[in-house]
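The other protein chains are all here in position, but one chain of the complex has been omitted.
Coming up: chain A.
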Amino acid sequence: MSAPASIPVDPRRDGRRLALLLVATPFVLWILLIVVIPHVDLLLISLHEKVAPRVFKTGIRNYVEFFGEPVYVQALVRTVAMSLLATALTLVIAFPVAYYIAKLARGRARTALFMACLLPFWVSELVRVFGWMMILRETGLLSNLLIWAGITAGPVEFLYNDVVVMIGLVYTSLLFMVVPLISALDSLDDSLIEAGYDLGGNAVSILREVVVPHAMPGIVAGSIVVFMLTLGNYLTPTLLGGKSSQWFTAQIYTQFITRFNWEVGSAFGFVLLATSSLIVWIGLRLTGQSLSSTLGR
């Protein structure tokens, strides 16, 4: 450094220190007090074994209880499997729509289509689920339509099964897939697709060799968000699936709020957190993406 030694302190540097301190403090308080420490506390509670009322010792009995009870493990496996399926279905349904908006529609039509996709998702999930309930329940529109058309003799209950839960979950997730897909496809230069055709490719091979690889960050980002939201969803499976949905978050709710068994409930929470982190990590690994590159854009 050739800076003259006669300047002992750089006031600008001190200012930067102060600025760093100022902007770092809220961040640290937020992440430590509201995110990290509560989760550490949750972990500690999950390691409490109840010996007598208000007397605990440390151990992994709550986790043993979880893995020893087939009903709980089944609920978790079922929830994960249904969430993966919902993610895949959402991707398959959303991709053509995103491609249409990004590459085929233009001008006003493009804006209008994009807004039409966006609008339903500004409305509360509760309202959307309520709409599906009104359509699908025994006294609902679909049942009445079938009776009116003479297809069935009496009312039919469409609620409380896995298919309906899947319809609701996919519906709730679509936007979180469509938006990252559009922004990924938007950045794909049309001339690359044209080049693919010039080189003798067809729609399928170009999709596989050009479009999908380019859209991969969007696909991964959308899939992660959809998977997490689905796995952590409570409202849609509970209202559309009823008791039969056995959604894992409903088990956590039961332990925490209904049975007031926080020790077991915390263990369940950690099992869910670990499972979802593991699956997201595997997904990132398989696709060669990273969390900050997919979410933090």
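One rule holds for everything that comes next: a residue touches a chain if its C-beta (ideal position, glycine included) is under 8 Å from a C-beta of that chain, and two chains touch if they have at least 3 such contacts; residues count from 1.
As a working rule, contacts and distances are computed from a predicted model.
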item	value
Protein name as given in UniProt for the chain not displayed, "Lactate utilization protein C", "ATP synthase subunit a", "ABC transporter permease" or "Fe-S cluster assembly protein SufB"	"ABC transporter permease"
Residue in contact with the excluded chain [from A:36, A:163 or A:199]	A:36
Residue among A:133, A:146 or A:216 that touches the chain left out of view	A:133
Full-complex contact with the absent chain, from A:62, A:87 or A:276	A:276
Contact partner of the left-out chain, one of A:47, A:117 or A:159	A:117
Interface with the unshown chain - residue positions in chain A	15-16, 19-20, 22-27, 30-31, 34-39, 41-42, 45, 93, 96-97, 99-100, 103-104, 106, 113, 115-120, 122-135, 137, 139-141, 144, 171, 174, 179, 183, 190, 193-194, 197, 203, 224-225, 228, 231-235, 239, 249, 252-253, 256-257, 262, 265-266, 269, 272-273, 276-277, 280, 291-292, 295-297
